[in-house]
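All protein chains of the complex are present and in place, except for one that has been dropped.
By written order: A, B and C. Residues from 1 in each chain.
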Amino acid sequence: MNITETSNGGVAVVALEGRLDMLSAPEFRNNRSIIDPEKTVVLDLEKLDFLDTSGLGAIVGASRQKQNLACGIVLSCMNDKVRRVFEITKVQTLFHIFDDTAAAIDFATNRQSAST
Amino acid sequence: MNITETSNGGVAVVALEGRLDMLSAPEFRNNRSIIDPEKTVVLDLEKLDFLDTSGLGAIVGASRQKQNLACGIVLSCMNDKVRRVFEITKVQTLFHIFDDTAAAIDFATNRQSAST
Amino acid sequence: MSSIITLTLPGEIMFVRFASQTAASLARLLTDENPPASDGAQFVHDFELAVSEAFTNSVKYTGEHDALQMLTLTFEFQPRQLTVSVRDANPPFSIDRPAPDIEKGQIGGWGLMLISKVMDSVTYRRDGGSNILSMSKAI
Partner (left out) sequence: MSSIITLTLPGEIMFVRFASQTAASLARLLTDENPPASDGAQFVHDFELAVSEAFTNSVKYTGEHDALQMLTLTFEFQPRQLTVSVRDANPPFSIDRPAPDIEKGQIGGWGLMLISKVMDSVTYRRDGGSNILSMSKAI
């Protein structure tokens, strides 16, 4: 898996590429912005080719470590494969999900400033 | 394997895409332009992802059925994988090989008109 | 007519992708040979996903006393159906468990649930000291 990180004001955009499964979950969990409880993250899933429930568990687990439980991690650009896993498990109900990253950043930025 | 055929004057350009091995060799051999002894063919190998010696044998066999033994089949746009197989077996010495299809068509057209 | 393909490999997480991609290759071969009425790409993905889940569980739940074990994946390749069975020597388990209820805050336990949703049929049996989880999907 490739993780690309860009900073957008106070919000980190973390883009995942490749496969998020039990093998790559530790790398995801230990990412600097993911692990930081105060950091609001937009997780860009466009290029995530494969996600299973080990990867899903890592995403949920990471969001529970965030100070801002409701929108410490915001999701964007799910492709069909990834969406299928979120839908079947109903984990989609735990997140704010956007079709494009710009909208996700806007949302995350507003929420962040509202809470400070 | 996908076979795309375009006609260019009296010369047929046959482009192979995918894998040419024992599984797809029959389809190649039975292609209309390949099987026709009078047809001069430019074989475009750019998108051939995989070639083994069963595929190579099919190409050599087809060229031996051509009336014009020396240039009934002319090759173009070999990628590195395909070139490796032609080089190791020295089968490259049996063919006229061009880096681009336009040059191969020119060559084949000239040879064809010279022989009629 | 059906063909049986068997893959035996170490129960190490480093092979989880190899196992699931091998499953995807076979699923792709089946859809190439017998183009499905519905979505071929989804068939392949669902099959790959189910094998990833099952392989991961076999690696995760070896039980405390177990050293590294070999896992066996058996594929039954039929004209319109692919079945995979995953055999491990782990403690027995049940596939009849309630789906985790996310509204009650239950997190995790999604693997078997996902398998049952993406595959057409899932069976479990205990054979000697082994678990055999069989999963079938028709195209």
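The rule is short, and it goes like this: contacts are C-beta pairs under 8 Å (C-beta built on N, C-alpha and C of every residue); 3 or more make two chains touch, one makes a residue touch a chain.
Since this is a predicted model, take the numbers as computed values, not measurements.
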item	value
Chains in view touching the one left out	B, C
Sole contact to the chain not displayed, among B:V13, B:I34, B:L56 or B:A108	B:L56
Hidden partner chain, residues of chain B it touches	19, 21-23, 50, 52-54, 56-57, 60-61, 64, 80-81, 84-85, 88-91, 93-94
Chain C residues touching the omitted chain (full complex)	3-10, 12, 14-15, 17-18, 21-22, 25-26, 29, 33
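In the analysis below, only the chains that are shown with their structure count from here on.
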item	value
Where chain A and chain B are represented by their mean Cα positions, the distance between them in whole Å	50
Between chain A and chain C, centroid-to-centroid distance (C-alpha), Å	27
Per-residue multi-chain contacts in chain A, two or more chains	none
Sequence positions of chain C contacting 2 or more other chains	none
